[in-house]
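Let's look at subunit A:
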Amino acid sequence: MRKLLLRSITAVGAAALLTLSTACSNEREGSSSSDSAGSKGFSKDSLIGVALPAKTSENWVLAGDLFTNGLKNAGFKADVQYAGASTTVADQQAQISSMVTKGAKVIVIGATDASQLTTQVKQAKDEGATVIAYDRLITNTPDIDYYIAFDNFKVGQLQGQALIDGMKAKKPKGPWTIELFSGSPDDNNSKVFFDGAMQVLKPLIDKGDIVVGSGQKDIKQTATQGWKAENAQQRMDSLLTSAYSGKKTLDGVLSPNDTLARAILTSVKGAGKPVPIVTGQDSEVESVKSIMAGVQYSTINKDTRKLVAETVNMIKSLQKGDKPTVNDTKSYNNGVKVVPAYLLPPVIVTKKNAAEAYANDPKLAPLTK
Partner candidate 1 sequence: MSRITDLQKNLFGGTTSNARQFGMISTLVAIVVLFQIWTDGLTLTSGNLIAVVSQYSYILILAVGMLMVIVAGHIDLSVGSVAAFTGIVVAKAMQEHSLPWPLGILLGLLVGAAIGAWQGFWVAYIGVPAFIVTLAGMMLFRGANQYIGNADTVPVPEGFRKIGAGFLPEVGPDTGYNNLTLLLGLAACAGVVWREWKARQTRREMKADLAPLWVIGVRLAVMVAVIVFATLRFAGGRVGTSLPISGIILIVLVLAYSHYTRNTIGGRHIYAVGGNARAAELSGVKLKRVNFAVMMNMSILAALAGMIFVARSAASGPQDGLSWELDAIAAVFIGGAAVSGGLGTVSGSIVGGLVMALLNNGLQLQGVGSDMVQIIKGLVLLLAVAFDVYNKKQGRFSIIGTLTRPFRRDDPADTAAPPAAASDVDKTKVAG
Partner candidate 2 sequence: MTDTAPNLLEMRSITKSFPGVTALAGVSLVVREGEIHAICGENGAGKSTLMKVLSGVHPHGSYTGDIVYQGKKARFDGIRASEQAGIVIIHQELALVPGMSITENLFLGNEPRRRGSIDWKSAQRRALELMEQVGLREDPDTLIKDIGVGKQQLVEIAKAFAKDVKLLILDEPTAALNEADSQHLLDLLRGFRERGITSIMISHKLNEIEAVADTITILRDGRSIESLDVKADGVNEDRIVRGMVGRELDSRFPDRTPDIGEVFFEVRDWTVRHPASDERMVCKGSTFNVRRGEIVGFAGLMGAGRTELAMSLFGRSYGTWLSGRVFKDGKEIRLKTVADAIGHGLAYVSEDRKSIGLNLLDDVKTSMVAAKLSKIARRRVIDPVREHRIAEDYRAGLRIKTPSVDEGVVKLSGGNQQKVVLAKWMFTDPDLLILDEPTRGIDVGAKFEIYGIIQRLVAQGKGVVVISSELPELIGLCDRIYTVFEGAITGEVARADADPEVLMKQMTATKKSPTP
């Protein structure tokens, strides 16, 4: 028994010494250069981290799969992570830290809350990683290198125009009654979509051709917390009860994306009202079906494939040490600096052009026939 004791003690001692010796390998050296991003390139099989928000829309799920495959095909090691559904911000913070720890050379971030990642982005930058904001611009930090997204202002404009076109087709003469919905207030894009749409709608509202039934025209009133369908549905329910009791009809609803559009439609149907013109975005399967069935009016095709492919291209040029292509170096100020951006053009899709727009999409093309 004593022997066993002695032996275990020596083992413990040895282990302690071992840990001590490894502890002496200090990590301070690797931190000399932090502005290396993009200038020297990195090895071809490096780790690329992709941090995406919670799986609340199909789009993010698709993007994740595309990133995993795209990066693998390009020879990189990919680490694609989604935030948890109820603990989004904290999860994403932890995930980005982990990617930094694992030595990711590029970190692509689809932010859940665009202004709460300052610390992690700085950490990434300090460790020499390049940070690309994907789809959502990360604010209040100097440590972000690129921004890649669809032209979201354009998205808003297209939505606004589609709403007007749709209502005109149904009821040639105004005034038309509409309701406005916008996205989550913690997503930088929400405001951009909304402003784009309002640029088109405002003149008509001012003229009195378009009336906002509830009078709620401010982005704070129209916001949908967390992009959650249930929140949009709740708001629509109460709008219908408060502003559309009796025979009053609703001609159109500006919805920033498909998930919310469907929630809004569910609410309207539940109230037994005729289906209004509802816009959308993201080309989700259910919404494309709905458009083909003549329920939802429009969506936006922001081909996630293209966006992911462009992002991977960007990473490839970073790997080689080249400057990646950008096409906008003026418009995206995140509060600290102007972030060089690469913008892709969005496409509006209605029942008319659906077959053409989704011709290359294996999942959506069959739905349009």
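Rule of thumb we're sticking to: a residue touches a chain if its C-beta (ideal position, glycine included) is under 8 Å from a C-beta of that chain, and two chains touch if they have at least 3 such contacts; residues count from 1.
Selection rule: all candidates are chains of the complex that A comes from, given by their letters.
All values reported here derive from a predicted model rather than from experimental measurement.
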item	value
Which of 1 or 2 touches subunit A - same complex, any copy	1
Subunit A to candidate 1 touching residues, read off their complex	1, 5, 9, 12-13, 16-17, 19-20, 22-24, 26-28, 30-31, 54-55, 79-84, 86-91, 93-95, 97-98, 100-102, 112-119, 123, 126-127, 140-141, 184-186, 220, 223, 225-226, 335
